Each structure stands twice: as structure tokens, then as C-alpha cells.
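Excluded from the complex is one protein chain; the other protein chains are retained at their positions.
This part shows subunit A:
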Amino acid sequence: MTSTSQKVAGIPAAPSVRRGRPRLGEKAIEALLVLAAIVSVATTVGIVISLAVPTVEFFGTVSLGEFVTETLWTPLFAEKHYGVLPLLVATLIVTAIAVTIAIPVGLGSAIYLSEYAGNRTRAFLKPILEILAGIPTVVYGFFALLAVNPWLRDIWPSQTKPEFQNMLVAGIAMGLMIVPTVASLAEDAMTAVPRSLREGAYALASTKMQVSTRVVLPAALSGIVAAIVLGISRALGETMIVTIAAGLKTDGIIVNPIDGAATMTAYIAGAGQGDLPVDSLDYLTIFAVGSTLFLFTLALNALSIRMVRRFREVYE
């Protein structure tokens, strides 16, 4: 504090509240923080622009109608078709499989960790979960291809076995990949629910399951939805697993999950390996598909925000 009061003989000095030395450090820190904010916003804007410009150029050649209605995606073949539906359908199928696994397993683990596990068990399991979240996706990809798929083909009941690369196995691996993310974030949200609410529920003769599902889960809903949305976003954007385990087939809409098909991300990764001439139409397809993916993720986020507004229970 910069107190500059002086004692004058006889008269007790009044305590001064005037401004002393300017606090330069404070200004500097503020400037740094503003800079950090600008960098992150500018990066986002830059990415959007660099996606948008080639995308607009792409639609100068290929009509939007063809892009969204055509059922073949063969820009790299002799006979070219530019229908994004095959990629879109594959993406949705793989993501749906992943989410079907990740939501129950992730929320189940979160409920177990936050409501059932003792302190010691939790202290042991939570870090493991967080380490799992850090396993490189390429590992999951080969795990799917070399471990899960042979097993899947073994136990597959019908004669038509899953293909060597298929959407089901990619979806399973991707689901397992996002379980730790969903579980860990959902557990954080549930642990943040005040203890007093749980006690109130227990005092009304609730079982543990009732406390978890009727009090804690709804109170933590916004955090849980955020966890799930982040999980889905990761699934939508995941590239390595699908490239390895679901393959790059793009000719036609494939809906049978035991067949292989390229997702949007797998196509981008496959096509964008450097041998396409810049500004060729082939090159522009990458951006058109990228923009589509971006729009999907954006829509998902908007939807989840609305959902949370509608259903969440705000405590305090």
C-alpha cells in the first residue's frame, strides 16, 4: 500500500487515501491478458476465414445441390462425384456407436466414482481415468483393428462377418476413447453438487441410487451435458481411429455398420497428404468437407446450450 501520510508536529495527520505511485505491474498484467484473449479470438477467426474462403471457391465449381444430394463421393477418381452424404452418414454412424457406448459407461463410472466409491478408491481410480484420456488415438485405432475386430469376427453370429475395416469396430474404439473424458468431467460436475443436497435427500429415506439419479444428476446436468457434448465433439473430430479402423471407402452411402466407410475426417486425412496441387478442385474438397464438419460441431454446441438452459437445476 502506498500511504503517503506525513506527521506534522502537533497535528495528527489524516490517513491519506490519495493515489500514490501508479501500479505499473497491474497495467502490464492487464495488457498481457488482453493480448492472450486477442490471440485466441484471432486464431479462431483466422481458422474460420481460411476454411470459408476455399469453401466458397469450391462451391463456385460444384453446386451446393450436388454436394448435399449426390450419393457418391469420388473426387479423386476418374469419374468424379461430389456428394458429401456418404462421408456424413459414415461420420454419424460411427459417432452414434461411440456415444451409445460412452454415455452409459461414462455416466455409470461418474456416478460410481462420485456417489459410491470410497475416498481411497476414488483417489486411486480418478488418476487412472485421466491417464486413459491421454492415450494417443493411434493406439486406439490399432487396438480396434488388431484386437477388437478379430474378436468381433469370432463372436459374430451370422455368416457375413464384419469387414477387415468397419464402422462398428471404429465406433467401439472411439466410444472407449471418449469414456474417460465423459466420466471425468461428469464426475467433476457431480462432485460439485453441495453435500447438503445429498443429506437432505438421504434424510428423506432415499437410497443411494435415488440420491444419485434424482438429486445429484439433475443438479449437475449442465456439467454432464457439457461432458457429453465434449465427448461427441471429440468423436466427430476424431481422425486416427476411423482412418485406421473404418477405412477410406467413399463410393456410395454405406449404412451397415459392419462395413467399412470413410468418415469426413478420414477423407480429409487421406486426401490431405500433400500430393494434391494447391487450388485444384480436389484440394478444395478438403475445405468443403472441413466446413461441413465445423458446422456440425457448431450446431451440436448450440443445441446443447439450449438443452442445458431448459433442463438444468441451478443450485445457489
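The working rule: a residue touches a chain if its C-beta (ideal position, glycine included) is under 8 Å from a C-beta of that chain, and two chains touch if they have at least 3 such contacts; residues count from 1.
The working rule: contacts and distances are computed from a predicted model.
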Looking only at "Oligopeptide/dipeptide transporter", "Succinate dehydrogenase / fumarate reductase cytochrome b subunit", "DRTGG domain-containing protein" or "Phosphate import ATP-binding protein PstB", the name UniProt gives the absent chain is "Phosphate import ATP-binding protein PstB"
Of the candidates A:Leu72, A:Leu152 or A:Leu197, the residue in contact with the absent chain is A:Leu197
By the document's definition of touch, the residue of A:Val84, A:Leu129, A:Val148 or A:Val215 touching the omitted chain is A:Val215
Out of A:Gly118, A:Gly134, A:Pro157 or A:Pro277, the sole contact with the unshown chain comes from A:Gly118
Contact with the hidden chain, among A:Val17, A:Ala78 or A:Ala205, goes to A:Ala205
Even though one chain is not shown, subunit A touches it at residues 118-119, 194, 196-207, 210, 214-215, 218-219, 313-316
